[in-house]
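Complex shown without one protein chain; remaining protein chains in place.
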Amino acid sequence: MMDNKNLSKILIGIAGRWTLIFLALEIIFFSIFGTNYFSLKNLQNILLASTTVLLLATGETFVIITGGIDLSVGFMVGFSGVICAKVMVTLQAAGASQAVAISSGIIAALLLGLLPGLVNGLLVAKLRVPPFIATFGMLGIAYGFAEIICNNVPIMGLPTSVGSIGHGYLIYWLPGKVFAFLQKPENLTRLELQNLVPIIPNVTVITAIVIGIFAFILARTKFGQHTYAIGGSMDAAERAGINVKRHLIKVYMISSFFASLAGVTYVLRFITGRAPAGSARLLDAVVAVVIGGASLYGGTGTILGTVIGALIIGALETGLVNLGIPTYNLYIAVGCILIFAVLVDQFFPELVRKE
Amino acid sequence: MEPLLEVKNITKRFGGLTAVDNMDMEVFPGEVVGLLGDNGAGKSTLIKVISGVYHADAGTIFFEGKEVRIDNPMHALRIGIETLYQDLALAENLNVYANIFLGREKLKRFLGLINVLDHDYMLNESKKVLDRLEIEVPSLKNQIRTLSGGQRQAVAISRSIYWNAKFLIMDEPTAALGVAEQKNVLDLVKTLSSQGVPVIIISHQLHDVFSVATRLVIMRRGKKVAERITKDTTTDEIVGLIVGSLPGDYGDVNDGAKETAQVDKETGLVDEGQEGKQ
Partner (left out) sequence: MRVLSDFFSFGISRTKKRKVLSCIGRNWALLFLILMLMLFSILGKHFFGLRNFSNILLAVTTLLLLASGETFVIISGGIDLSIGFIMGFVCVTSAIIMRDLHAAGFPQAISILAGSSIGILLGLIPGFINGVLITKLRVPPFIATLGMWGIANGLAWRLCEGFPIAFLPSKARDIGMAYIAYYSPKKGFSLFDRPVLTERADILNLMKIIPLPVLLIAILLVIFAFILSKRKFGQHTYAIGGKVDAAIRAGVNVPWHLIKVYVISSFFAACAGLLLVFKLNMGIHTQYTSSYELFAIAAVVIGGASLMGGKGSIWGTVIGVLLIGTLNNGLMMMGLPIFYRYIAIGCILIVAVLIDQLFPELVYKE
């Protein structure tokens, strides 16, 4: 029986990390059957393509852990993106420098983007509106306002530096020669330009830093602990003296902060502000969180799990494109993975981390 | 000896329904008092008045000799009155020491900048209090949902003790437990009282109450009908007092008083004896 015990320990260890293994298998699969899938360029593409979902899913993780849900994040991306773009364009036209215009746009978007979160939080915590309804109402309102601001037309004409930030990389490496930060090295020959290796997109850096900070908050601080507690038993949390209402408001504001950050990165990447941006990503985000081990009833989930979930979807999408398979199959695949993820959590509860 | 807790003339009404009627009670240090009565007798309401959930319509509460006004549950907690309801108020998804420190987590500095949870401290302190109460759990790092009912009770009690509860009220502590676990919890109660913490225990399991309580207070229709020293009475006598077949110490309670076990048509409130007793 000793052997069995060790064996089952190993199996549990593996199965507990099934998402990571699945991701690895995915990448291996596409690397074999696809073209140039396992290349620095493509792997970075995966990260870039997953940006929106990564951000939305991280914010959504907090909300889902408390047992709620935030349906408004999809349209919040458009809402903040439109604000960001509009401010940039307006300031630029008023003669402000690029630096001022761009930073003002970003700050405005991030600040104003907290408002819907605040409203969501108030509705859910103080007025006890079910999260599903409150955030659904908010999504309509956010979308409405977004369209009003941009007048139904994508905002164009942004300052040119936006493109260099959004498409820029942290490091540029010319093998054997130059190592440059943030900007392409000057005076390169045509051949050298072709061989230039860009490493780590700026956008990914921002994403990673912010997600990293909040992952730390969730895992190691009192705030994170209380978030889990509320998800586990709102009653217990209240009786332990936690100000549940205030905490929930903060959680929904975190979610909308991440959604507005996603909107900002959208603007940086696509150099335009569009109202319907990101609306399709809501479901991907929720799926990512659930794949990552969270339960929709609350109380469980980790940022790391969510990140893996988001990458699974991103890698899948990129892989299907790489293989030339029509993307509608993506939906079928993701749907199946989702159900599989939940079944695993159901039938193998021991895999739920015991710390 | 002065009573640690004393309530005098406590009355609580809900619309036309008098749930608690001029109730007096004392609890002395180290006592375990069994509060008994049938559904609708007023036990839960009295307890909720003491723990701050309800405000009494009349009467006074004395704690540690001083008159106190208990405005809300947090206030009661701060004075040192801890109430353990049937649902225990534990977070299933957190582990043992996280629950003990819930809301009052110990923090330490990380890199001199940020405050993070001090898991080691909380783990050790929890171990200490569990040992003090002679409780055994497989691992303090296990989530509460992996613990049995009795172990959960134990954790809830440890939490109260750790935070220096001066007074413990337990509502149906053994209701959902198996036989062996019931014994464990009752032993725990005895340990508590031996350490000087008085306990009011509400329970329908008469033999449980008989095994731990030193004194019994019986209520019926919101009033106190009798008090007995446990060793001087029998279960039969208590049952009789509870249902009213035996007259109480203070005259006949059956004097045309309204049936308390009724639904008040105006406010729609159901008799408190039926709430959440599942």
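When the chains are written out, they are named A and B in that same order, and each has its own residue count from 1.
As a convention for this text, a contact is a pair of C-beta atoms (placed from the backbone, for glycine too) under 8 Å apart; a residue touches a chain by one contact, two chains touch by 3 or more.
These numbers were taken from a predicted model, which means no experiment stands behind them.
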*Just name the one of A:4, A:194 or A:346 that touches the chain not displayed here.*
A:346
*Return the single residue from A:20, A:43, A:141 or A:321 that touches the missing chain.*
A:141
*Hidden partner chain, touching residue among A:48, A:76 or A:123*: A:123
*Quickly run down the residues of chain A that touch the omitted chain.*
71, 123, 127-130, 132-134, 136-141, 143-148, 152, 275, 279-280, 283, 286-287, 290, 295-297, 326, 328-336, 338-339, 342-343, 346
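As a working rule, only the chains that are shown with their structure count from here on.
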*How big is the gap, in whole Å, between where the Cα atoms of chain A centre and where those of chain B centre?*
46
*Mind listing the chain B positions that touch chain A in their complex?*
73-74, 77, 87-95, 98-99, 102-105, 107, 110, 114-117, 141-143, 146
*Report the residues of chain A in contact with chain B in the complex, numbered from low to high.*
220-222, 225-226, 228-229, 231-233, 235-237, 239-242, 299-300, 352, 354-355
